[in-house]
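To start, I am sharing the structure in question, which I have written as structure tokens.
Apart from one protein chain that is not included, each protein chain of the complex appears where it belongs.
Let's look at chain A:
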Amino acid sequence: MSIEIAGVSRRFGDFVALEDINLSVPTGQLTALLGPSGGGKSTLLRIIAGLENADSGTVEIEGTDATRLPARKRNVGFVFQHYAAFKHMTVARNVAFGLEIRKQSKKQVEERVREMLRLVHLEQFADRYPAQLSGGQRQRMALARALAIEPSVLLLDEPFGALDAKVRKELRDWLRRLHDDVHVTTVFVTHDQEEALEVADQIVVINQGRIEQIGTPDELYDQPASDFVLSFLGPVTTLGGRLVRPHDIEVTTAPVPDAVPGTVTRWTRIGYEVRLEVTPVAGGEPILVQLTRTEALHRGLGEGIGVWLRESSPVNGSAAPAAVLA
């Protein structure tokens, strides 16, 4: 295990940011700390980096106890949401910073900088200043700077949070590919469940200072340990008093046992997908249903039509029998 966190707690005054966190981050993997804002995930990342102190507990990095080590001695690469670029230095000097501190020879530094800039596709920007780069380019520079020192772990704090949607998507794919090439143990913080599900090997869901669940994207999606995890990973709706995903609802136009009867009150088509709002006959909040357009047409659905709804595959962890997943 590359990072071993045991019993870490942190309070800011009365606010409990982290409470008794125990976590192992496997070597060479891409781990996401996922959770809502203010849930403590960034604090945890900063404690791993040594930029923040834990009130109690220990942090081990690659087998050595780092709890009391200052940030500069942890050999950790850290990428900040707002780039934290050294504005008075060129891109090349930014990347060279950590190497110069390690007293490497001029030739070594130059070589490594060139290699890093090639890796992040910024070779032609070496002599520019950060202010002359776009947000995405700045973040890639920050990544090159962090990777240049060959860190034992790479930590990214909402690395794409300040970028617009399209660039965010590109960088996300690119980070995944980069990680497949470089294989450095990576932990990144995000509040975007799609980002976590798409990029990470392992996801740690953190909420209100506690770990809700740890698992692969598949495990989390198929066996959410709590309603919180279920609802955080995508849209949910309430059917017969239980939380379910809108696309896990079976729709029929004829009565079936254990089904909730209702009427289609809204029909929205988005590309290949159809979203229905079904108002239960018994009253209450409308139930959301997602299905493909073909399926919807095949079943002859439309606004005003009476339908029966039931769960097609129960996913809620507490109720899901293991056999279903196998």
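FYI, contacts are C-beta pairs under 8 Å (C-beta built on N, C-alpha and C of every residue); 3 or more make two chains touch, one makes a residue touch a chain; residues count from 1.
Quick note on the criterion: contacts and distances are computed from a predicted model.
UniProt records the chain missing from this view under the protein name "Sulfate transport system permease protein CysT", selected from "Sulfate transport system permease protein CysT", "Tryptophan synthase alpha chain", "Xanthine dehydrogenase family protein subunit M" or "Glycerol kinase".
Considering the whole complex, the residue from A:10, A:112 or A:145 that touches the absent chain is A:145. Although one chain is not drawn, the whole complex shows that of A:78, A:188 or A:232 it is A:78 that touches it.
Mapped onto chain A, the footprint of the missing chain covers residues 49-51, 70-78, 80, 82, 84-88, 97-98, 101-102, 142, 145-146, 149.
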